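Pasting a structure below so you can have a look.
The complex appears here without one of its protein chains, the remainder shown in place.
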Amino acid sequence: MARMKFLCDAERCIECQACVTACKSEHEVPWGVNRRRVIVMDDGLPGEKSVSVACMHCSDAPCAAVCPVDCFYTTADGIVLHDKDLCIGCGYCFYACPFGAPQYPQQSAFGVRGKMDKCTFCAGGPEPTHSEAEYVKYGANRVADGKLPLCAEMCATKALLAGDGDVVSDIYRQRVMRRGGRPQTWGWQAAYGTT
Amino acid sequence: MKLVKRSGVAQAPSRDGVLGAPVSRRAFLRGSGLALGGAAVAGVMPGAMVRKAKAAKRVTDPRAEIKRVKTVCGHCSVGCSTIAEVQNGVWMGQEPAFESPINLGAHCAKGAALRNHGHSERRTKYPMKMVNGRWQRISWDQAINEIGDKLLAIREESGPDALWFAGSSKASNEGAYLQRKFAAFWGSNNCDHQARICHSTTVAGVANTWGYGAQTNSYNDINKAKCIVMCGSNAAEAHPVAMQMILRGKEGGAKLIVMDPRFTRTAAHADIYVRFRSGTDVALIWGLLWHVFENGWEDKEYLRKRVFGMDRVRKEVAKWTPEEVERVTGVGREAVYEVAKTMAENRPGTFVWCMGGTQHTVGSNYVRAYNCLQLALGNIGVEGGGANIFRGHDNVQGATDVGPNPDNLPGYYPLAEGGWKHWARVWGVDFDWLAARFEQMEYDDGRGGKTRPMFTPGITVSRWIDGVLEDKANVAQRDNIRAAMFWGHGPNSQTRGPEMKRAFEKLDLLVVIDPYPSVSAVLHDRKENTYLLPAATQFEQAGSCTASNRSIQWREQVIAPLYEHKPDSEIAYLLARKLGFADEMFKNYEIVNNMPTPESVLREINRGAWSIGYTGQSPERLKAHMANQGHFDVVTLKAQGGPLDGETYCLPWPCYGTPELKHPGTHVLYDTSKHVMEGGGNFRASFGTEYEGENLLAEDSWSKGAEIQGGYPQFTSDLLKQLGWWDELTDAEKAEAEGKAWTTDLSGGIIRVALKHGCHPFGNAKARAFVWNFPDPVPLHREPLYTPRYDLVADYPTYEDRKVFYRLPTRWKSVQARDYSREFPLIHTSGRLVEYEGAGEETRSNPYLAELKQEMFVEINPADANNANVRDGQTVWLEGPEGGRIKIKALVTDRVGRGTVFTPFHFGGHFQGEDLLAKYPEGSAPYVRGESTNTATTYGYDAVTMMQETKTTLCRVVPA
Amino acid sequence: MSETTVSDVQRRRRRSLLWSLALILSLSMLLPTLGYVMAQTGQEVQAQAQQGFGPERATNPRSDMWRGAREGQTGFTTQTGPYVTNTMISNVGETWRQFRMGPLITYGAWLLGAALALVVLVYAVFGRIRLEHGRSGKTIERWKFYERCVHWFTAGSFVILAITGLSLLFGRSVLIPLMGREAFAAYAEIGKLVHNYLGPAFSVGLLLLILMWVRHNIPNKVDLAWFKAGGGIFLKGRHPSAGKLNGGEKVWFWLGVFVFGLIVSISGFLLNFPIFGQTRETMALAQAAHAITSLLWIGFFFGHAYIGTLGTEGALEGMTTGRVDVNWAKQHHDLWYEEQIARGARPQPAEATTAKTGAGAGTVGQPSH
Partner (left out) sequence: MPYKAMLAALAVVSVALLSACEPDVIVHEPGVYKGKPDETATQEAAERRAQPLRDRALTGMTDR
């Protein structure tokens, strides 16, 4: 069975933010909510490297584990989704997520956050596929159309890869072999364990 | 809120919300991002930018009748295709065009956010005029009538040259071409566009070295490079998708060398990074060449066969010992040696430069120094080598080729009688009629002679402010500039902001034709005689667009113009009609809805622009290429099989002869290893056959299959006769070609015959390392006008002042006479951010991009910050030596070296600490505004092209 | 009191000092163990992560940076928003998750169960502490009206906060199976709101309690004797002396109201007002402290509630009506009673009190005979 994964090739990532705006535009994500972000290490110094980070759709997802209302679920191909109707905005998934993926539309006193929002791997959520409700709550459902997340599809340098883990790691491995060096499947250990 | 249909039913401006934006196609939009988290937006969006979210109404099934339109991104010269999904006239989705061989579906931040153009709310929405300092909505008819009347009155009083207008590199080829033609029919050369302040020094330098002023290879070809040198180019931010090819090249084993005063995001990927002092490129390149010559690494055979004047360069280079290079540039011997050695050992190598190498007072010297280095290594005219000049705007190459230039005609035909007569024939107008449109008095030519205005280069975009402000007696035309028209140009990209403000205020008439109000609308304190005309974006009109690699891609119209916007060609038509020359100017075109069709305009270009091979790219061929993108190889850009077998993607010019000739386009310029009919070539013979007794034609070198094995001049009817090929012309061709050269023979017969014999119509000559018609025939290092190393001025002084240069007195030495380095100790350099483009009005009005960079800032080294007593994140004043000052945030970083500060140039809407928000028409202000870096930049112009100096000036930073 | 000698006073002070020290010592040893619990789970996670990186580390030139990133070093990001972080991988979250889903839920449940069981056990074995001499029919004022108001407000919010808090912790395993997901989510949403809005008010109640009663809660030597006697619960007929508040009540005050209250309030504040730039790390730590302390407190609370109601005949009416039976006062708080009488307080007949303080005030929760 296919297992959907993200992989960001830090040797190719140029911090151009295409993934960020592609996501924003595709799902009309409001200001202040970032389903995906680019993080630069050693910014402005020799060795500067950047990686695009979003929900990694972990195998044993910490967000799902800590959710008090149990609003997360995983698709058969490993995409971690959640139900905004159940979400109470407690913020626990935000504490638990190693990648800082969960976002909320608000931040105010008395812990008012609104419903959690995060990367869906462009797979929508628990509303009828392609319905308005699905779009408004979760964004476009590209996966149902046989398309992959737009962030990866539009990546300027094909640094961000998304798709079946086997295919993605094959593409990446070939690339690494070409340039010589060891694969640096950043974040895979944390997200997918040893598989 | 009522829905506004584009068809332009008059509707009063809505006063909803702070923005007062009368939208909304939004109602059709799928979902509403803002609706998802209105409160969050309220919390995070800066200031008055909050807009009440409207409940999203969505069309029933998003997949019902979705039209997929392929278009080309409008944000840089790479030329990324994208697929727009349109339903009921609304841009619903954006999908990657994986089949495009240029981007393979990839985009940068700007490209990925294109869909916003389909429903952007921050535009100039209808024609407006300023009445007593306030914007007032008017109709198109009223606007055209009033503007036309005022222009005619000014023409009556001060002649046609009193109007100056900026065309646009964002327009399609057809739009830009019509802009140039408009200026010609109006009777003036006072038109210019972004290329002047972008790559004018490149175009001049490169064209004068080997023939054509364009990128020699392509982004894709970098895949084949063994060494990639980037000097003054930050592709990771300016051309992100080009990095795809660069990094692939690197993965294939190429060495990536980045030379830049700033440790850019591109430098982060480099194998070797060299930091040098801004403004010392010539010294650095001569330093490299010194090692090349010293070690005998130059390609001697190549130099003998194909290069003229390298011995003269060698003499100059000999002065640039490692010690002297270090003294001037700050780069040590080892680093320079390592770069030279890496380049020599890894051939072919490509050399990339951008604004960092062009925007200097001696920019044309830098460019030619790069050229000399590449020629010495034998890297020009080979796959994987070349001078890969990454251009800025989506169609800046095309607008340079056929657009509004003050110093030449479309196709680089000269502003001489021959050039004008050629185009008069193409346009089907009488040359004398055209000449009568121009000013009839004579102007000072700056060399002690007189010249006819028609043959005199006009005032450039970098200097229009001086055309307004300079004493009338000092301006070499009948009167000052009294009216200015900004037709797709953001003025905050030009230097000397405070003076520009005065110039704006002195104008008798200001017309801004743009999708956005732009800084032109707000910088000044004008009260009357100011008009905003809403022009359609690239996505609201069809047309062709030339990418940096000379591929001409066809852009389909995605949506009908929003609000009351009109396409450039329609505006040109309406204005021309009002001004009385529409019938002459538009006689060759098919007019639909007051608008010439882009196809018919392109056909006219095809019929005239022989000199650069803009003739084979008929609309039909271009559309076929766009439809079969998937057939093209990513590395060679060559179609494999299919209906376009063997052709190069989108027929990079030169694509010689008529479309019927099926020239495949030229992927790599001057490549002798290929037949001309396969895109091969050699250096152009445009400088005669000999110089001071030395042969300028190629020796023992010719493109594959050429029947003339050796150098030859440009083809003319005479040459054909000498060669005995004249009779291969048909009778009709003979009638047309008699007495003509290949560039003026409208039948294309001369070209056809030349190509048939494997010969290049433009001849076969050597490249010139020695350009005798430039102020510095061999490129010399000259210290910037505002230099932090005043001690070097004695050794490397700048030019003498000139009384008339592009109609204006121009100063060099008198500016450099004063030492500012004590009061203004920091080098101020500028550059791009990935989120924004150009003057930034368009991109700062795109919420998805604006969110990412919300504030103007200055990068400053920790040491300098400490010296100036400035902390990270603090607000500071950056003050230039000419009095301009900007209030911005300090970003303390090692990205810039000691003594250098960097500012991005996309911001505008603030002026010396003041937010100009109130001056924007209601609801049209961009989401993000900030100080324009050019408020603090200074005087300084290239001695060949009038390129402005933005990369090396001085400043000081003080806490605000 | 006035009769006591100087040396007596000194001894008493020394003892109270010793007591306070002992309390501080025991707490200072107990509280850090929370840290151990967290660190323990954290180390396991890190050990797992290191396995994957270990062998290859030597071959990767950039490994230092990536290891840094893996270990939560921060970078730079252009994205802005309240929930945007500049760490690539945060390990605290994983540690917190392990802690919350493991020790906290498991031991928390055990703790509460044990506390309840203890109460039941005490009741079963020792039964209710009766008034040895029956009711005297006369009452004496013990708590003023405002004191009772603050007490019951705080107690009431404590119960609500406890229930809503426990629902968030145990709801998924206990309530969702019963109520189903939608109903529980709806309840949890309201519960979270209530918890978040009531919490600060509860803290204010605590503060008032502390201010009101701190003077009654200064430990003294009498408390030591009280503890030695086991508070009179376990040995029938032997009632140690006590002032207004006995040793047990003082522990409840200092440990429960003061220490737990402080920890819960501060951590609750951090969680409830995420607008001061708290990091995820801070929030997760605050949540852990909040949960552990709350659980301990709730367990402790069972004891308090039991002793105050079911466990002691005649105790509850002090907090409901404000007056206690004279016999109850003599039995449980003899020193206080004597002091009151010495000060001139006059016990009044129960009827009169009822009439005075309002009808029915004495009946609610009145233990039956």
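In order of appearance the chains are A, B and C, and numbering begins at 1 in each one.
Convention: contacts are C-beta pairs under 8 Å (C-beta built on N, C-alpha and C of every residue); 3 or more make two chains touch, one makes a residue touch a chain.
Computed from a predicted structure; not experimentally measured.
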{"item": "Residue of A:Leu161, A:Val176 or A:Ala191 in touch with the missing chain, whole complex considered", "value": "A:Leu161"}
{"item": "Selected residue (touches chain absent from view) among C:Ala183, C:Ala201, C:Ile218 or C:Ala345", "value": "C:Ala183"}
{"item": "Per the touch definition above, residue among C:Arg70, C:Arg97, C:Arg142 or C:Arg172 touching the missing chain", "value": "C:Arg172"}
{"item": "Residue ranges of chain B at the interface with the undisplayed chain", "value": "96, 98, 104-105, 248, 634"}
{"item": "Absent chain, residues of chain A that touch it", "value": "1-2, 4, 64-65, 70-77, 79, 81, 83, 85-86, 123-129, 141, 143-144, 146-148, 152-153, 158, 161-164, 167-168, 171, 175"}
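Keep in mind that, in the parts below, only the chains that are shown with their structure count from here on.
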{"item": "Graph class of chain-chain contacts, one of line, ring, star, complete, other", "value": "complete"}
{"item": "Chain whose Cα mean lies nearest the overall Cα mean", "value": "A"}
{"item": "Gap in Å, rounded to a whole number, between the CA centres of chain C and chain B", "value": "71"}
{"item": "Centroid distance [mean C-alpha coordinates] between chain B and chain A, Å", "value": "37"}
{"item": "Separation of mean Cα positions, chain C and chain A [Å, integer]", "value": "41"}
{"item": "Where chain A touches two or more other chains at once, by residue number", "value": "17, 20, 31-33, 43, 47, 49, 104, 106-108"}
{"item": "Of all residues in chain B, the ones touching two or more other chains", "value": "40, 43-44, 835, 851-852"}
{"item": "Chain A-touching residues of chain C, taken from the complex the two chains share", "value": "49, 52-53, 56, 59-60, 62, 65-66, 68-70, 73, 75-94, 96-97, 100-101, 167-169, 171-172, 176, 181-182, 184-185, 188-189, 192-193, 196-197, 200, 271-275, 280, 283-284, 287"}
{"item": "For the chain B and chain A complex, residues of the former touching the latter", "value": "29-41, 43-45, 56, 58, 61-63, 93-96, 98, 104-116, 236-237, 240-241, 243-244, 247, 250-252, 263, 265-266, 268-269, 273, 834-835, 847-849, 851-852, 859, 893-895"}
{"item": "Contacting residues of chain A [partner chain B, same complex]", "value": "11-12, 14-22, 24-33, 43-49, 104-108, 114, 117, 130, 132, 135-137, 139-140, 145, 147, 150, 153-158, 175, 178-179"}
